[in-house]
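For reference, the structure is listed below as structure tokens.
One protein chain is absent from this view; the other protein chains keep their places.
Note that the chains take the letters A and B in the order they are written out, and that residue 1 is the start of every chain.
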Amino acid sequence: MEPLLTVENLRIELTTRDGIAPVIDDLSFDLHAGETISFVGESGCGKSMTALGIMGLLPDKIGRIASGKIIFNGEDLTTTSEQRLREIRGNEISMIFQEPMTSLNPVYTVGEQIAEVLRAHQGLGKKAAWDSAVELLDAVRIPNAQRRVSDYPFQMSGGQRQRVMIAMALACEPKILIADEPTTALDVTVQAQIFDLLRDLSNQSGTAIIMITHDMGAVAEMAERMIVMYAGRNAEQGPVENIIDHPRHPYTKGLISCVPHIMAKLTKERHELTEVGGIVPSLSEFGQDKCLFASRCNMVTQKCLEKRPPEIEFKGGHRSACWFAEKV
Amino acid sequence: MSKSPIIPEEEIQKARHPMAEAAEMFAKNYAAVAALIVLLLIVLAAIFGPTLYPTDPFEMVWAPFSPPGEGGFLLGTDYLGRDLVAALLHGARVSIIIGLAAAFMSVFIGVTVGALAGFYRGWVEEVLMRITEFFQVLPTLLFSMVIVALFGASLPIITIAIGVVSWTAVARITRSEFLRIRELEYVMASRASGASNAKLMFKIILPNALPPIIVQAALMVGSAILFEAGLSFLGLTDPNVVSWGQVIGSNRQYILDASYTVTIPGLAIFVTVLCISLVGDGLNDALNPKLRQR
Partner (left out) sequence: MSKAEKSDVLLDVDNLTVRFAIKRGGWGKKSYLYAVDDISFEIKRGETLAIVGESGSGKTTTALAVARLVAAHQGTVALDGVDFLSLEEEALRLTRSKIQFIFQDPYSSLNPRLRAEKIVQEPLDSLNTVSEAERQPIVDDLFKAVGLHPEQQRLFPHQFSGGQRQRIGIARALSTQPDLIICDEPVSALDVAVQAQILNLLRKLQTDRGLTYLFISHDLGVVQHMCDSIAVMYMGKIVEHADRMSLFNNPLHPYTTALLSAVPSVDKKRRKATKRILIPGDPPDPLALPKGCRFANRCPVAQDQCLQSQPPLRQVAKGHKVACHLVTEKATSPMVGLKLPS
């Protein structure tokens, strides 16, 4: 089956005070309809930048796509016009953000905001847009949608606001929904509701979801495939089950084992957590011809410092960019 | 598990005080640096000018209304034949002293009121902020005129009059900074380790609240100089002391015949106040951490 979105050798450069840094360096992946793919990594590793690149929302004058392709439905988004991008944004690819408190305009009712999206992108009339807004609120399981549609954002809880954001993002039945840390600001019970909602919506409408997160548990629950990003590069990607069962990159291994997880049966003993020492390198080190994780890796050899590791393939489309992927 | 070093072997950066970084930022703002240089020249002129140029500004030295350059007098003479260079140099001292003293006074009152209100909240804040509002709605020029008229036109009274009407802005800024900073966790941490209220207020919160206050104080010096000029122009000034505003005030009837007698001191005020606000702007940018990032 033809993938919905193909990203090929994408390179995004950011102009900083110390020169040009490749914040995304040679990233490739496919996304199929109805699939959920997850980007994982620490902050500053380029997860959100990938999303902005796909949306064509890179910061003006500072960020640009230097090379590579983003092919959506047979159309290369890196070369298409700004006009066309604007049509695609919100219509065929939409995005929800981390902070539901600030993503909604406080001076309009949620109904007005959802209806506005529908009128702008689908040319619906006032009445029709309003009715769809009510339906959408109902679809994202806001109780009493008929009445709540004329509420202002401040009258809603954090979880409800995030649902309104999802309703807005889904208003035009997008083919791809990008969710950038959609539940980080929310409580776990609310997070569970949102995940449940996203999963159902994806099953019903076949919308593909790109979920950006730092929580391995959330990845395991939500996604079929995952991409572990480190310092702008793909460290490891493949089916979630395979990676969690047997990570092939020391960074992925560290990310999984440094978090205390709740297990099926809790035992008395508690191991010391695995530490991934140090922090993500600064932008000025991005793009060097070596393994950027080497400074934090406990398997590091001379080779890692001299040459950037190639991606090594494992079964099921599992790829890892580590010289010693087989040994991990 | 291999015990990796907790901190990567990075070069230990040179420890720099946040204020040192602000100074560097300020140095990059050319307009502000130029203004600071001009300002320093003006201050030097005010300090050493009268000694180097001992002509008495009240003495009649030449024919009245001599235009600049005539008879060797660089800026000419006014309606009583007094030397305008002497007036400018001696006046600079008074204008700048009043500007600084009045600004200092309003910062002192404003910071005290704002700090108490912002730190203690409750009824203290209610009372102090009502008082602040009272002073804010007073017509400032009229009020200071009343003070000067009541207590006489001497330099200290004029300074007090200006200080009393202009502290409210500082009080409001200080209060809002205190309200913000007192809730920050490092203040909580100090409270949890038993710091006294005085220490919390003056050693922990105030230094962090200073940047906007410093900017406001700089601008206040400028507005105090203007205020003094305004009062002098209206004749509410010590007749035995020369200041820029007083020179303009006393020559105002002759503005059409000898415009230079008014424009030259006016220009002095304009340049000084402009430089002060440029410096204030530069300070604002340098001390604002949001602009300092990256």
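As a convention for this text, contacts are C-beta pairs under 8 Å (C-beta built on N, C-alpha and C of every residue); 3 or more make two chains touch, one makes a residue touch a chain.
All figures in this text were calculated on a predicted structure; none of them were measured in a lab.
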Among A:Glu8, A:Glu112, A:Asp138 or A:Glu275, the residue in touch with the chain that has been omitted: A:Glu275
Touching the absent chain when the full complex is considered, from A:Ser67, A:Ser157, A:Gln204 or A:Ser284: A:Ser157
Of A:Gln193, A:Gln237 or A:Ser320, the residue in touch with the unshown chain: A:Gln193
Residues belonging to subunit B that touch the chain removed from view: 6-7, 12-13, 15-18, 184-186, 188-196, 199, 204, 207-208, 289
On subunit A, residues whose C-beta touches the chain left out of the figure: 42-43, 143, 157-160, 187-193, 195-196, 214-222, 241, 244, 254-256, 258-266, 268, 270, 272-277, 279-280
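Note that in this section only the chains that are shown with their structure count from here on.
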Computed distance of Cα centres, subunit B from subunit A, in Å: 52
